[in-house]
Each structure stands twice: as C-alpha cells, then as structure tokens.
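One protein chain is absent from this view; the other protein chains keep their places.
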Amino acid sequence: MREPPPHIIESLKRFLDEDVRSGDLTTKAMGELAAPAVATIFSRSNTILAGIEEVVALAEIAGVKHEVLAFEGNWIEPGTAVMRLNGTARSLLAIERVCLNIIQRMSGIASKTYNLVQIAKKVNASVIVAATRKTTPGFRYFEKRAVQIGGGDPHRYALDDMVLIKNNHIALVGTVGQAVRMAKESVSYTKKVSCEVRSLAEALEAVSAGADIILLDNLGPKDIEEIHAALVDSGTRDRVLLEASGGIDEQTIKEYASSGVDVISCGALTHSYDSSNFNMSISLR
Amino acid sequence: MREPPPHIIESLKRFLDEDVRSGDLTTKAMGELAAPAVATIFSRSNTILAGIEEVVALAEIAGVKHEVLAFEGNWIEPGTAVMRLNGTARSLLAIERVCLNIIQRMSGIASKTYNLVQIAKKVNASVIVAATRKTTPGFRYFEKRAVQIGGGDPHRYALDDMVLIKNNHIALVGTVGQAVRMAKESVSYTKKVSCEVRSLAEALEAVSAGADIILLDNLGPKDIEEIHAALVDSGTRDRVLLEASGGIDEQTIKEYASSGVDVISCGALTHSYDSSNFNMSISLR
Amino acid sequence: MREPPPHIIESLKRFLDEDVRSGDLTTKAMGELAAPAVATIFSRSNTILAGIEEVVALAEIAGVKHEVLAFEGNWIEPGTAVMRLNGTARSLLAIERVCLNIIQRMSGIASKTYNLVQIAKKVNASVIVAATRKTTPGFRYFEKRAVQIGGGDPHRYALDDMVLIKNNHIALVGTVGQAVRMAKESVSYTKKVSCEVRSLAEALEAVSAGADIILLDNLGPKDIEEIHAALVDSGTRDRVLLEASGGIDEQTIKEYASSGVDVISCGALTHSYDSSNFNMSISLR
Amino acid sequence: MREPPPHIIESLKRFLDEDVRSGDLTTKAMGELAAPAVATIFSRSNTILAGIEEVVALAEIAGVKHEVLAFEGNWIEPGTAVMRLNGTARSLLAIERVCLNIIQRMSGIASKTYNLVQIAKKVNASVIVAATRKTTPGFRYFEKRAVQIGGGDPHRYALDDMVLIKNNHIALVGTVGQAVRMAKESVSYTKKVSCEVRSLAEALEAVSAGADIILLDNLGPKDIEEIHAALVDSGTRDRVLLEASGGIDEQTIKEYASSGVDVISCGALTHSYDSSNFNMSISLR
Amino acid sequence: MREPPPHIIESLKRFLDEDVRSGDLTTKAMGELAAPAVATIFSRSNTILAGIEEVVALAEIAGVKHEVLAFEGNWIEPGTAVMRLNGTARSLLAIERVCLNIIQRMSGIASKTYNLVQIAKKVNASVIVAATRKTTPGFRYFEKRAVQIGGGDPHRYALDDMVLIKNNHIALVGTVGQAVRMAKESVSYTKKVSCEVRSLAEALEAVSAGADIILLDNLGPKDIEEIHAALVDSGTRDRVLLEASGGIDEQTIKEYASSGVDVISCGALTHSYDSSNFNMSISLR
Partner (left out) sequence: MREPPPHIIESLKRFLDEDVRSGDLTTKAMGELAAPAVATIFSRSNTILAGIEEVVALAEIAGVKHEVLAFEGNWIEPGTAVMRLNGTARSLLAIERVCLNIIQRMSGIASKTYNLVQIAKKVNASVIVAATRKTTPGFRYFEKRAVQIGGGDPHRYALDDMVLIKNNHIALVGTVGQAVRMAKESVSYTKKVSCEVRSLAEALEAVSAGADIILLDNLGPKDIEEIHAALVDSGTRDRVLLEASGGIDEQTIKEYASSGVDVISCGALTHSYDSSNFNMSISLR
C-alpha cells in the first residue's frame, strides 16, 4: 500500500479526467506525439516544496517514470529542478497541468504555513499552528497535507474526527457545561471533545465538565491571557489545551502565540494563499 | 434539468461526504438536533456574490428549504443577508461548512475577476479577460463559473475544448506554420485553433496557416503593440483574435489592455485570490 | 440532511443493486405487481431492535411510505410489528430482503452488545464495552451503529480515528516509550494516542510518554488488576484510560469488568453473533 | 482476467478505503514504516480455509507480493501458516485488517457449511445444501463463494437468477398453478422456475404447470416425505427438484436429508455463524 | 421501487452526463431558457414503440412532468404522439437527445424483433426468437428489454446467467459429454446448462450427460431437422430444448423455424438494426 490512500488515488484519477475529458485535442492534432520525452518540473518561486507525493502518484497512474530531485518540506529557490519525468510526449502533456496545479497550491499553502509557524515559534516554541475546515471542497486532503508539510497541524479532516461544540450548538442545547457533559457521555472514549467559550466563566465550566480542548474564537490576546492565567490559578490549566482562532494572520499571530495558548488555528492557511510558481519543460529524448 | 449539470451534482454530494464522512459527531453528541431551525448566510466582506446556485443545489440535496436574498454578480456589503435556509438544525449544520467554503471561494474569484475586468475595460471597452486551466483540481467548474459571474471568460474547461498549440508542441513538431496546418487538417471543423507565438514572424506564419487565435505569452505590451500593428498593416488582423498572457496582474493589465489585444488571460484569477468572508447564523424557529 | 450520511445512502443503493441487479424476474413474471400493497415487518425473536433508520432510508430510496411502530434500542418480543410500509407490491418485494438482512444483523449485534454491557455493568457501572475493527468489510458503519444502539462504544471507524500502537508497531520502532513519544510529536493535537502494553513496566513507560489510553491485550484479569493497582500507587492512574481486550466473552467479561479497567473491547460483538429473526408480510390494500 | 470479477475488485478497493480512509495515523506516527517486511497469516482455529483468493487480490491492489501456503477448501489446524506476504511494513499494516476480516468470515461460513453438508450427506449422499439471499448487504459474493468452498450450493445471487414464486406472490396472483404458468410463459427459456408450496395439492399443481423446482418452506420432514412419496406415485417426481427450507440446523438437517428432498437451503449458513480466528504476524526482513 | 432497477438509473444519469457535460452552451447563450415549455415526442416511422419506461425515468431524473400517450409494444404510425413532457425549456432541451437516442434504438430493435418473430411464428407458433450477448457495451439492458418488447427472449444478460458450453470450451476440456458432466456437477442446481454441438453424436452425448439446452450453431436447417428427428426417435427429444443460431435473418428464419427447433437466437437483433425515427417538438406554454 503506497500513499496516498485509495480514495485519494481515485481523486487524482478524477482530476486527470477533469482536465483530459474526451482527449487532448492538441496532442492528437500534433500527430499523437508518441515519441519518448523527458520533462523537468522547475520551481519559479522561493517556496517550501509540497505535492511531490501526488506528482509521483499521477506519474504512476499515467505510466510515466519519475525521479524525485528535491524533497517535500524543504525551502527551494527559483530555478530548482524538483522532479524529472520520463514517458511519451503525450503522457507528459496529459498530466502536466494537473501536476502543476497540485504542486503550486500545496507549495503555496506549505509556505504560508511555514511562515506563520516561524513567527509564532519565535515567541512560543511549543505553540501549534493549525488549519481549519475552510478548505476547497474536494481538495481538503491535499490542503491539510500541505499544512502538515509546512509544519502545521491538520486539525479535523471531517465532522467525525472530534467533537467541536460551537456557539451555534451551545445556543441550541443550553449552556457550555451541559453541552460538554452531553458530549462526554455520548461520544466514543477514543475521541476528544473541544468546546468554544466566550468568557472565563464558560472556560471554567467547560474544564470542569471535562472538555479536552477549549476554543477561544474571536477573542483578543489580552482576553486570552486573562483566561489562561485564571486557569493556571484554578489549577486546571494542564487539564485542557487552549486554542485561539478568528482572523489571525502574519501581523497578529505573534501576540496570540505569547498569550498562553497551546494552539492557534487559522482558516487563511487554506482559504487565502498565493500559489507558488512552477513550470514543466518537455523535450524529446 | 436544473443547473448545475449532473456530474456537478455528484461533485456536490462528494463535497458533503468529504466533510460529513461517517456522521457529525458533535450534532449526535448534542442529541441529534432534529428541531426545526433557520439559517441565514451573511456576507462579511465587500464582494461580488457568487455560488448561490451551488448553495441552492446543496440545500436541495439535503432536503433544506431555501430563499435567495441577493443575486449572483451583484456587489454586496458586509452584513448583507444573501440566503435563508429552513430545515432541521442538524441539516443546516451538516451543509454549513461546504456552503460557506464554496460561496467564499467563488465570491473571492468573482471579485478579483470583476476588478481586473473593470481596470481593463476602462482603457479598452471590448477587451476580454479570461481564466486559464490553472484551477484547483476537482473544483474547476466552480472556479470557471465564478470567473464568468465576475465578467470574465472561462476559456477552456478541458483539453478537448480547443486546440492550443504551445511552445512545447511547436518544439516537438517543427514550426508554428506546420503545427497550425496539422491542427487545421485533423481537428473537427467545430473547434477553434489557437497558437502561441514568440515573434511577429511566427504570428504571421500562424495567421497564414489559418489559426483562429494567436497567443502572445510572456511578451511585453510594447512587443504586442508592434505585432498588432504589423498584422493591421498586413491586412490580416481581423482574421485572428490576439490574446496576451503571462503574469498579468492588477498593475500591468492596463498596459496590456491598450496594446491592441482582444483577450487577456490570467492564471491568478483562480490560483491566487483571497476568499471573501461569509458566515451562517443558525437559530431554532 | 437526514441520517444516514451521504456515503451510506450510496451504500444502501448498492445493497439494493446487489439484490435486484437487472430486475426481479419473479415480479415481472407475476405481471409486474404494480397494485398498491402494505407490508409489515415483524420480529420473530426476543431482541433489541436496530436498523430502523436504515429501513426508513431504503423506503425513501424506493419511494415507499413508512411508519415506525417500535423504536431502536428497545427490547421487543416475537410478534412485535416494528414498521409498516406502503407502496406498490413490487416496490415492497424489491426492498424486502435488503431491509430484513440489515435489521436482522443490526438487531443481532445490538442484542449481543446489550447482553455483554448488562453483565459488565452489574459489577462496574461505569465500564465501557467497545467494538473493534473486526467488522464485515463494507458493512462497518451499520455494525458500529448497532453496537451503539446496544449500549456499546463504536471504537475506531477507520485507521485515521486515533493512534493505536500495537505490538507489531513497537517491534518495528523499538520501545513503548519511543513509540508513544513519536506519536505524540507527530499526530494532530485533536487525536488521542492509545498504546498496547504487555507488562507493568511498559504501562508505566506508556503513561509517562503521554499515552491517553493503555491497551492490555490478552492479559488475564489478575494481571490487569495488578497493573491497575500499580498505576494507582504511582499516582498516574487518572491520566490514562485502561482497556482490556482479547477473546473476552459472556463468561469472562464479569471478571474483566471488576479488574479496574475503564474499557473492555470485544471483537465478537461484530464477528460472531446470531442474527435476530424478522419477517415481512405483504398484502394488497 | 483474474478472479475475482471486476466489480468485486472495486468492492475490495472500497473495503480498503473504508478501513484506511484519509490514511493510517499510527503508521505515519511511527515514521511511515517504509522498511521491507514480511507477514504471515496464521490460523488460530480448526477451520475450513476460505478467502485466499481475496487476500491475493488485496495484496495485488496494494503492491504486496504473496505466496499461498495452504489451500481453500482444506481443513487446517490452529497454527497453520496459510499465506506469506512481502512488502513495506506500512503496506502490510494497511491491508492487515481487511484481509483478516475477509478470511475469518469466509472460513467461518465454509466451516459451518462443510459441517452441515457432512451431516446431510451421511444420510443422503446426493443431497445439496444451499445458501439463501440472507447475506450481509454488500458482502454477498464473498459469503456465497464461502458456501461453495464449504461444499454448498450458492443458490441465487440476485433476483434475476431464477424465478422463485413465494407465498407472497401466490397470494397476489391467485393460485400456484396460475403463478407457475405466468412464469413459464413470460420468463426466458434460459431460466428455471421454482415455486413454494404448502401442500401436496399445491405441489402437484406446480409440477403440472411446469415448475422446475418445488420449495417446501417450513414443512416438517414427515410432511415432506409424504409429498415426495405422492410425487413418486404420480410419476412426476423426476420432473422436479424438491427443496426444503425453514430454520433447518445442525440438529434437524439429518431428518430433512432423509425425507426425499434434493436440496436443503439454510439461511443460517450466512446469517448466523462464528468467524474462524486468524492473525497476521509482521516482522522486518 | 420503480423500474428501471437502481444501476440502470445510474446508467441513465451517466447518459445525461455524457451529453450535457459541463452544461448546455446553447441554452446558456439563449439566456438560460427557464420559461415553462411543453414538448411532444412524435414518431416519424412505422415502428413498434419501445423505450417509454426509460424516457419516463429520464424525465423524473430531470424534474420534468410526463404523460404517456402510446404504449410500448404497439405498432405506431408516423406522426403518432407518444409522450408529452412539461418542464422548463432548458430541462426539455437537456434531455431531448438522450430520450430520442434511447427511444429510436429500442424501437428499432423491437421492430426488427417483432418482424422476425412474426415470420417464425407463422410456420411454428411456439418457436422462441432470442437475442444474444452481441449487444452494444454499456447498453445491453436496454437492447435486451427492446427484444422482449418486440416479442423475443432476452437470453443471457451476463456470463453468470446460465452455463453455455461452446466449441472453444469443449476443445479445452475434451468431449461434449465430459464438458456437460463437469457443468452439471459444479454449477448451482438453480442454473440451466446449454451445450453447443456439431453433430448428432454430440447431441446425443450432451443429452445423456444432462444438458438442458442444445445449441446448434452454424448448422443448416436440414442438418437440424435430422438431429431433431433422431432425438425424437431416441425418446430424448423432450428432455432438452433445441436452439439454432448462426447468421439467421429475415430470409432464412422460416426454414429454421420449421426445422424442429424450440429456439432461434439471432445476434443481428442487436448488432445490425436501423433506428426508428422520432423527434421532439418544444414550445413555450
């Protein structure tokens, strides 16, 4: 069993199908281009590299030989050759766009994550920077993996990964304490329970009801610092993880990282990033 | 037959499956939340609105009633209610994230497109701003549609939409003229043939071989202006469309728009944009 | 969004397809049987009832009206009518076998689980009885849900639900402590880490490395009791959950339940159970 | 074309996907475990062996080399090595559970079938023991194949395999004779027609209408013996196969086997059996 | 459960997807055409009507109302209105081509079958005219159903419907007798066994080995007559069905029908027929 997992292999096949559909008109028009060719993928940005595993899988789906020249998670400079592919010219042209579309996005996300993690770790070496479920539909696996390559935490892949009680839920069932207790009673012991709180009182309520993680959404660093301190005072700080979220970016993450939290989650990692630039040059062998 | 088309309905179902997987643990932990509830989707950005058709389709898949309050293609302000949804609380929670993930991305792309189109049209009212195939794998339909909502041209959905001869192809088969002639001879008469050129000589070669569109990739506005002028002089300008591409952005598009081209294509429309911000508030009825 | 989740609806459609394939020859031979008919599903066993949600979903897929007469999780006696279905005779015949095959298995599992839970809770009211991944391929969702209806814990649905370090893993990476530390460092903070141990020494090693759950596989109740006691003595007992497993059945569960463990997991819940007996009577309206 | 057939290969991939989902967290946490390893599947029960063909197919899907050490249909003792697999440690871990879940169930069913067949054949060497459609949804192919490995007859895979007129159908169309005649007139000549009867009169009616098989459901061995004798007397016994069914088990099958029937069908073969026990040991090469 | 069966509904959706793909450009270009419209499907040929059930299913998939005006299996004249559909103009345009493509082919096949059946039945009222597996890949269900509507027998849908021993098989295993005996011993009692023979000797061998059907492929009517007569003489004729095949057409079927056979199978029913002509007129309501 190779990575990626089986359903992701199916996704990659669908991605090729989306791009190729009934066939590459241009390749056919050029006489099928069945001659053996070699392609090199070059970076054209300063970037963390991510998406190599996916390009390898695409190459195998297409019957194209591959050689990895640079490694996921490394910073690379413009002009770096990252992979070499050998196959018929038409095979290489058929996967070119999907390979680049994946590697560009994943490297863009990994780079953004890396930058945020670096800023945060400078002030708090043990802080975790995490993604959210604000991912492109159908592309979540790839975006979460890119976050991990950049040094971030993927957070939940799906709604069955953890209980995460938000304000919407609390409003529907009553209080923070009640919500956490309902969760602890009904959910599998293999799962963690996280709960959003808006105040110190709610934080204490959540802790005493048994929450594993407390989510502080849209609170300022000062407020979070106070809650952290109060939990320390109450002797319950080490029973929960504290997570901050809400529009945190390159400018504000430093303050949050030094507020006492364990985790900072950040939707922009996957919803607002610039793709890194890569290209593929193809020539006959 | 409603829009979206059948295979896009399947994509939307897969998007829900990606997020819900074996079930929403939190909803179950809160006691299933089967009570009737109402949800409103609000904009939190200044943005062109896009993705309403998709939210409608998701609501229908989930058995949720829907009312559209604002229209695709309009600029809306923060705080604008764009849709109202009626269903059980758990139904609304189950589609919340996928709805927002789509509407945020599509609105972000539509807004970026709209801005570029506005800038370009100020100097050349008839110029077309087009997307590329640099889209998120599996999400191309949605990104192309967002470009159209923003006033752009979707360009090719797949490799079978048009012949587009690039430098890679020309290198493989010989000359621009040869490549275009091969294409004109073998491709269906229902299809257009576009050809990338690097010089005036190649442009003239492409035109005389019968190309419908000439792609000027990574040329500066000045070079393009010269090619345009030379084609006018040769009396062949009205036989082709001229398309510029290559890293064109909000800063440079004005110059390109006034260089004589008919079309400006721009990968950043879909590979480097910020999501617009939307949220969904849910309350019991 | 109704339960079951989207991919389970697809499973249910596949189940119907498996049974109906190119069409029901007998129904066609009887003249299509399009007359309106009513069907009642009766229990023929003493059993906990499970699978009603699935029959409801199958009825909706088939366009059959449904009325629930008895509730999941209740003990019912032979002769109890549990659902009434209204549709054409052929619709009812087309879903009959799949409905019964699901309800019989799920009720069988729920009953077996209920019995084990009752025995265990008599000696330890807070003990959890959990399933394993020893489920029928393709039918795991249904078997796990049946365990929950019977009062059990579903445990992991898939390999991404929790880290569970087994002896095979420990042998591959070195020691218990090393394995747990590797897991704690690399896995998302949203996930728990469980580790199998074979001795008190390993148990202490796992606890101090930060394991959330300690799995005591194929140890006798006496050995478990000793480990439990030693953890109490060391002041670390409340930092982990203790789970026993390995061939535990109706005869031995009592001893394990009183050994100090928090969880007893039991593969036989899903791999060796008798189906409960149900039938469907159909008559013209 | 290898066995299993194409759609079963798809089922096996879905089974892996069900278990692996977004990836094996534990394997990743242990550092990917890409080292070459060897796994051996051992029996831990006295059992008929079944499911080897499926494990071979899973190994090929996962790119794992395989060597078969024991054969389907043979009785094996605890401790018997049945297959050896060579691949990366992570590949072996990724297919371990699905392999065991299949081989345990199929061997359990084959063993139960074998036992029933042995008992029945002692008193009637030519009697056929057959399965029913009371199979686990989505897993029918595997369960039917296990029945065959155990020496049983698979009976119908789906509703299009044969006409089987049950009491429900007869009630809807009138009489046994009418139902059989309708079937003989409308169904393809490539198909057999079976009909359930409740009395000698109905049996004679079915035979004279041309039924190929007569199903005697929930009749006692004595009643069946009488019907058999009466058919012999009427000179029509050799024009049909007689099949008994209805709660027949290890205790009662002997009597049924000597009642004159050709076939005994038994739902418990697939709905109420104990899995055989197998395990997989994995070590680095 | 409506006909068609579940997997055929999936096929119909795929057919729409094949035609609509990323959307109907023309409909969009005409301003979406969301106005309510009515469509009528007219025959433009003299034809047996078939495919109505499929058009009904397509209409339901597309949310279009439908009224059936003429019935499957009837001869209709040019100009006959066969169905009326009500929906938005774009819905009707979206399903138009797929509806017509199905109804034209199925009616063409039904008509060809009807003609052959009429010719054959004039000389032998009980003879069966059957299709083969020479169907269009992916479209077999529809072609087989059309044969049935035309009065023919569908024969095998797939390789698991019946044992059919052909010359290729006999060559591989030895003799006709051996092949039939192997089949009778190993195949389920629910299945028939057919065997191809090339001579009277082989026919007698097949009968005495227990074949249910004897296939006389590429033999002339005279040879068949002799085999039929010899079987009558030997007192075994009523133990088997005799089936003739091999390039039988409108010219030669009469002779075959009077040669004593029970069944004539004919590949041309599905591989070489003319589509009937139908069109759809659409107007605003």
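Worth a mention:
By written order: A, B, C, D and E. Residues from 1 in each chain.
Rule of thumb we're sticking to: contacts are C-beta pairs under 8 Å (C-beta built on N, C-alpha and C of every residue); 3 or more make two chains touch, one makes a residue touch a chain.
It should be emphasised that the depicted structure is a prediction, and the values quoted were computed from it without experimental measurement.
Among B:E3, B:E143, B:D160 or B:D274, only B:D160 touches the chain that is left out of the view. The residue from E:R84, E:R198, E:K254 or E:H271 that touches the chain not shown here is E:H271. Taking the whole complex into account, chain B touches the unshown chain at residues 128, 130, 153-157, 160-162, 188-192, 194, 213, 241, 262-263. One chain of the complex is left out; on chain A, the residues touching it are 13, 16-17, 20-23, 32, 62-64, 87-88, 90-91, 94-95.
Although one chain is not drawn, its touching partners on chain D can still be listed: residues 1-8, 141, 157-158.
To be clear about the criterion, only the chains that are shown with their structure count from here on.
One simple way to say how far apart two chains are is to compare their mean CA positions; for chain C and chain D this gives 23 Å.
Computed centre separation for the pair chain A/chain C is 31 angstrom, with centres defined by C-alpha atoms.
Centre-to-centre, using mean CA coordinates, chain B is 45 Å away from chain E.
The set of chain B residues touching two or more other chains comprises 20-23, 94, 157-158.
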